[in-house]
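For this depiction, one protein chain was excluded, whereas all remaining protein chains were kept in their positions.
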């Protein structure tokens, strides 16, 4: 594809040679001679002089070296992602409803639905147009799946779950498993509380491989529109996650956790239940969130505190044992001084 | 169902109108006009005045407002759970042994067994009466499954595992995968130690979606009667977990970990191997347990310490950098005082 055509498809201006043939997209360090690359982080600017790339997506024409071609975009990283999409046409592994798919007669389906081998669609399920369900999926009764959603192999979507349009579930995802709820009996054993609620996954959500989103005890567990969830994430029953939020790998939300819009929780973050994490909160990796967090805060640590306070803590915590020892020495020395002060001069001469 | 009938089925006394028609159960904040709710935590007492619920399960008649109907129970939360069960009759998605199930001729089965589409039951397996196995499960050779157990889709139960009666496995659970055991060879590579043991899951255990319970190298990995395990939990090979214990989501037990009865490990807790966690220990979320813990202790932190000591730590740790700086200032000021004291007065006049 010519550089000019790429720019035109992406709606951006070309600097330099429009007719260079571009065969793909790569990072600035690895790009070959017929590839397009991008500069979005200024610390990579040094690579501009050495990259072999045929052209560079950047936000300012003046970043480009003499004679270097480029595409100008306010958001070079987004434009790179969109350019990558132009060159990435994955072959679909499944193309129709496979003869081995077990589809209940009561299932309602739009046009262009693809269902892979050995998937099972139970009674009362509604599947929108253009939905693709890969192999070995189990769609339990009364699930709804919106238009254009893509469900990879081995997903289990439990009874009554509602999946929006344009949703992507990577492999091995479980939606709507029973929440972890028990009432203690007098003999110390646990009575299972029926998990009568559902899970609602809104439009444009993506969920990573192996993640589990539990159904609510009563009501709904909700993942808001446009939210992206990484692999092996656990969402406890009754949690409500807002829109355009990112939950990185191995995050865990206990029950009834409320997470706002445009929140980012780093890898392995845990949040206790029955709390509210405000809009645009960021929690760095491994944070433990024990209580509600105000909108816009950046937090870190376990238990999580203000990110800047935590950075200061991190810079010195390795010295803890030495400092504590110093405090003991200070105490001894100060005690000596205080003792001297409180003892009459004569006493000291006697002793 | 009339309020009186509900109370009678649950074995409790009604206060107020026995003939109110109840259509469901809900939380005190969300209950509608024909719903039953409960008050078990005193901090929700304020909602009694505003709830729309037709009746309230509570432990003392005097909690109810003038004219409010209720059910009196020593354990309102348990009674709520049992009431919820009365109203929750989930439709079973599978009703018989599906024609696509692959069942080895040597399999022994009790009465009323249900096996979903595309499940595979290998040779030598014994399945008790009333067992339900959903779709896409693989039951490996010589597994035993006790009466009335319920196994959701996509579970893998490896060779020789013994599953008790009344056990529930949520979707995507792996029982009896090989333990993580290797012996180092002289060239730095790892020799796989055969994992020759089994997994024993006792009666009434429930295991959450995506969890993995590894088989022992030699002997057994055991999950004790009535223990409940949440999603994405890892139990290492040779671990022995007691009875009525709760392991919350994303907990990890290394190999040969012993966990007592009625223990509660919060979300993302990790325990090192070859240690013993006593009965009724509680570890709050994200605790790291490096060594054995006495029965009855409440612990927190990584590494875990006494919970109250940890709370004190949490209250102040954000001040660490400031306090350490203060210690340095104290040191300097004290040094000045000490220097003065040790210098003769005349010297100071000269300088």
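Just so it is clear, A and B label the chains in written order, and each chain counts residues from 1 on its own.
In this text, contacts are C-beta pairs under 8 Å (C-beta built on N, C-alpha and C of every residue); 3 or more make two chains touch, one makes a residue touch a chain.
Predicted model, so just to flag it, every value in this text is computed and none were measured.
Listed residues B:84, B:151 or B:272: the one in touch with the omitted chain is B:272. Taking the complete complex into account, B:120 is the one of B:64, B:120, B:133 or B:229 that touches the chain left out. When the omitted chain is restored, the residue from B:132, B:172 or B:221 that touches it is B:172. From the options B:149, B:227 or B:250, the residue with contact to the chain not on display is B:250. Interface note for the absent chain: among B:159, B:203 or B:279, the touching residue is B:159.
Residue A:206 is the one among A:18, A:104, A:206 or A:306 that touches the chain missing from this view.
Residue-level contact of subunit B with the missing chain is found at 102, 118, 120, 122-123, 136, 138, 140-141, 154, 156, 158-159, 172, 174, 177-178, 180-186, 188-194, 196, 210-212, 214, 217-219, 232, 234, 236, 250, 252, 254, 268, 270, 272, 288, 290, 301-303, 305-306, 309-310, 312-313, 315-317, 319-320, 323, 326-327, 330, 333-334, 337.
Contacts to the hidden chain, counted on subunit A, fall at residues 25-27, 30, 74-75, 77-78, 80-82, 84-85, 87-88, 90-91, 93, 98, 100, 116-118, 134-136, 152-154, 168, 170-172, 204, 206, 208-210, 226, 228, 230-232, 244, 246, 248-250, 261-262, 267-268, 285-286, 302, 314, 317-318, 320-324, 327, 330-331, 334, 337-338, 341.
Here is the rule we use: only the chains that are shown with their structure count from here on.
Note: centroid distance subunit A to subunit B, computed from Cα atoms, is 24 Å.
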